[in-house]
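Of the protein chains in this complex, one is absent; all others appear in place.
In this document, chain identifiers A and B correspond to the written order of the chains, with residue numbering beginning at 1 in each.
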Amino acid sequence: MTNNPHISIQHLNVEIGNQQILKDISINIPNKKVISIIGPSGCGKTTLLKSFNRLLDDTADVKVTGKVLVDGENIYDPDVEVTHIRKKMGLLSQRPYPLPMSIYDNVAYGPRIHGTRKKTDLDEIVETQLKATGLWNEVKDRLHAPATRLSIGQQQRLCLARGLAVEPEIILGDESTSALDPVSTSIIEDLFIKLKEKYTIVLVTHILRQARRVSDYIIFVYMGKIIEFGPTEELLLNPKEELTKDYVKGFIS
Amino acid sequence: MIRRKLEENFFRILMVLATIVVAGSFFLIVGTIVYKGVPFMNWDMVTKIPGGGFYIGKEGGVLNAIIGSLYVAGGATILGLFISIPVAIYINMYMGGKNLIANTLRIAFDVLFGIPSIVYGAFGFLIMVYFGIRASLLGGIVAVTLLVIPILVRTLDEVLRTVPRELRDASLALGATRWEMSKVILRQIRPGIFTAILLSFGRAIGDVASVLFTAGFSDNIPTSLHQPAATLPLAIFFQLGSPVEEVQGRAYASALILTIVVLLITVLSSLLAKRFSKNNIR
Partner (left out) sequence: MLVFTVLSVSVVLIVGIGLYYKSIPVLDHSSWWTLLTSSQWKPLKGLFGFFPFIMGTLWVTAIAIIIALPLCLLTSFYITEYAPNRVRKILVPFVNLLSGIPPVIFGVWGVLFIIPLIQNHIAPHFVEFSTGYSVLAGGIVLAVMIFPLIVSIVCEVLNTIPRELKDASLALGATKWETIRKVSLRKAKPGIIAATVLAISRAFGETIAVLMVCGNNSVVPHSVFDPGYPLPALIANNYGEMLSIPMYESALMFAALLLFIIILVFNIISRVILARLERKLAI
């Protein structure tokens, strides 16, 4: 869809144990857009997402073949430094997982690891990212309180701020609003829309309404294969494949 | 970045080394015992009681201690079972197993479990003095029973907790009394009971401090509860203290015997534990 894709996946196959989870996936993720991956449960959406930042590495019995090129670099190249790759991507999981430390330290965690030591620099980063996720006013008086005291919606925004603090290029979201109430959900959805000015955003979701509201493109995955890929409105209202039609029917009102 | 990688690799190596030390110490210990004990092992050791002058190098074996230990550990385990099974059943069946009282009881038994055997030995001694019992098989059994009860209760309790609620309710619904239901459950957890028996037997047979004051020592196999009984750990201890090298060597051989017995029991009990969880209703 674009001639300079941010992520380019070529013939990706992922096997876990004896099961082939992802089958010959090839697709290009365009730059600075929001892309939603949809599909029924167990079809491999999360595995696909996790293959982008090599979080699959730790799973037992996993075999990955194929290439995943980020900015032209194959992240599965044996010479590549994994932590460097992961720094480029921010991950937001299904439930917020604040690290067992203060709000401040959560956001500062990434930068500290990657070498930023000066307090003034860290202060600036924390403030910037908390403001970017709309948390600043809510927490500026208790930056050193434990992060676990925040509400779930706030925690998820904190995790987003934490992810942004390492200056990624890509944001990955794995059903990141499914544990939240409607108000927090729409705050996060708005954030995604705003953030695409600076970042490429790939979201896994099973909420079609959300996919429609937020994304520019949609990928439909079924049983480990990509069935269809196209601009949001087109795929949802005028799907080309049978399987896609079956999945999105009933959604179009 | 390089620093971080170096740090990661450094600690990784450190971790592997630590693991080798910890896991390997088992081999080190057993290996040393085997290495030193085998040269002194012979049939006599296992089949004869000490002849005169055994401790200065003359004839005999440690049969007295082997049998003595078996008596003490066996007696204590049986007596312990009589007390522990009702207790465990009471906690789980009659008190619902999950409420505050039950949990307090559990903590109490956990605490008892952690008390060192020497305290049980000292206390057992007190009891013996109070009742006028001399250092004998009976005294040893009493002290070791005290030691063994928390182990049994704890193991039985864990086993009973795995019995699903539905099973209890089902037999109650059929009109059984609580006691009849308990019998059914007992049969179901039979392997678990064996595990508990083995665990406590293994502990009882190897313990020194509890029998030190209470069982006495003798070169003969006890024929009544009131006679003093030799125990393997004590035998090892005494033989080790002898200035005669030959006798010290016998200590190593006795240690080897004890190690083999206990390891067999431990392996058996963990095999049983695995079998238990495979066959159980889940």
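Here is the rule we use: a contact is a pair of C-beta atoms (placed from the backbone, for glycine too) under 8 Å apart; a residue touches a chain by one contact, two chains touch by 3 or more.
None of these values were measured; they are calculated from a predicted model.
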Check: So which of the visible chains would the left-out chain be touching?
Finding: A, B
Check: Which residue, A:K32, A:K67 or A:R95, contacts the hidden chain when the whole complex is considered?
Finding: A:R95
Item checked: Listed residues A:H11, A:H84, A:K131 or A:K194, member touching the removed chain -> A:H84
Item checked: Full-complex contact with the absent chain, from B:G75, B:G192, B:G206 or B:P222 -> B:G206
Checklist line | Contacts of subunit B with the absent chain, listed as residue ranges | finding: 4-5, 7-8, 11-12, 14-19, 21-23, 25-30, 32-33, 36, 83, 86-87, 89-91, 94, 103, 105, 107-112, 114-120, 122-123, 125-126, 146, 149, 153, 202, 205-209, 212-213, 233, 236-237, 240, 251-252, 255, 258-259, 262-263, 265-267, 270
Checklist line | Residues in subunit A touching the chain absent from view | finding: 53, 55, 58, 60, 83-84, 86-87, 89-91, 93-95, 97, 99-101, 109-110, 113-114, 159, 162-163, 166
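In this text, only the chains that are shown with their structure count from here on.
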Notebook entry, point to check: CA centre of subunit A versus CA centre of subunit B: separation in Å?
Noted result: 54
